[in-house]
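First up is the structure itself, then whatever we jot down about it.
Every protein chain except one is present and positioned as in the full complex.
Residue numbering begins at 1 within each chain, and the chains themselves are lettered A, B and C in the order written.
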Amino acid sequence: MIRLAAEPFEPGAELARFCAGRTETGAVASFVGIARAEGGQATALELQAYPGFTEIEIGRMADAATQRFCLADVLIVHRHGAIAPGEPIVMVACASAHRREAFQACDYLMDYLKSRAPFWKKELGPDGARWVEPTARDLEDIARWD
Amino acid sequence: MIRLAAEPFEPGAELARFCAGRTETGAVASFVGIARAEGGQATALELQAYPGFTEIEIGRMADAATQRFCLADVLIVHRHGAIAPGEPIVMVACASAHRREAFQACDYLMDYLKSRAPFWKKELGPDGARWVEPTARDLEDIARWD
Amino acid sequence: MRVLLFGRLGDLAGWRERPFDPPPATLAELKRRIAAEDATLGEALDGPGVQAAVDRALVRGEATLAGAAEVAFLPPMSGG
Partner (left out) sequence: MRVLLFGRLGDLAGWRERPFDPPPATLAELKRRIAAEDATLGEALDGPGVQAAVDRALVRGEATLAGAAEVAFLPPMSGG
């Protein structure tokens, strides 16, 4: 399930739904990315998505991860719009028969989201705004999977 | 926070509490292990802990993981007693400034719990009961971190 | 035809969405028309890592725009 959320979402409620009724896939790995205050240096994030394109691209990666890591289920929830410090930006959850595959899939999908998913992220701080592009570390991270 | 739970727990509620008010540690990785029905082959699990010893040993590992992976916070909830298929057995959540460390810490703690934490696990199925010991894969998994 | 600009391209141009009528026949013609109005934006569209999507499908290099309803310019992406 891929969802773009224009409003804040609650990772706990997402995880509860994702785990409910799961009697055969014993392993659920998940990740939540939260907007940091950076000690007051970041006052807000603005995340642009391209609705109608972003979901399809993310869905393609979720399908690839499902194949590669033998997943039973994937959940990706991603905020767009204005995001305040402390609000969740992204959640990925992967269910699999074995924990290693669930962890790897989750790690892989986060690397993808950080450096290749159709989002554009502007950090607004006391000194103005700047567009964030993938860091050197993000690019190293995603290269691990190629 | 280390908690032995004699009754079912709800991973969603645990994650919601763990993420709440987190404005500086942007990365929360978590894992939930759920009792499998194994297509009817497993009717229940019985997990023994050694209360007063198990928490301390797990706490020691959580401290080691906190140091090794620069964690801001760790949560481990582990059931004991009789566990029905579909019920969560274990949840680990790790909060860190960076996602790679959060994932690794979570992976490491799960490997530890599977093969070195003071629990004893009996699977009850239609053909009787058997005590589960770490599998060859569990031992390979934990050896990665030594 | 609709043109969309994402991320820093929208800030640079001062717009995020605009109709282009009559529609250009190719991606190259669209870029030329944009550059004629706004040289800085025109240069940015050819900058490193900027991709184009025609009707929500990424295109590499040149592309015809016959019948296309929407072209989007996408600078380097970063979510999460």
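Just so it is clear, a residue touches a chain if its C-beta (ideal position, glycine included) is under 8 Å from a C-beta of that chain, and two chains touch if they have at least 3 such contacts.
Remember, predicted model here, so these are calculated numbers, not experimental data.
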item	value
Omitted chain - touching chains that are shown	B
On subunit B, residues whose C-beta touches the chain left out of the figure	33, 47-48, 50, 52-53, 56, 78, 89-90, 110, 113-122, 131-134, 138
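Heads up, the rule we're going with is that only the chains that are shown with their structure count from here on.
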item	value
Most distant chain from subunit C by Cα centroid	B
Chain centre separation in whole Å, for subunit B relative to subunit A (CA means)	23
Distance between chain centroids, defined by C-alpha means - subunit B, subunit C (Å)	49
Centre-of-Cα separation between subunit C and subunit A, whole angstrom	26
Multi-chain contact residues (two or more partners), subunit C	none
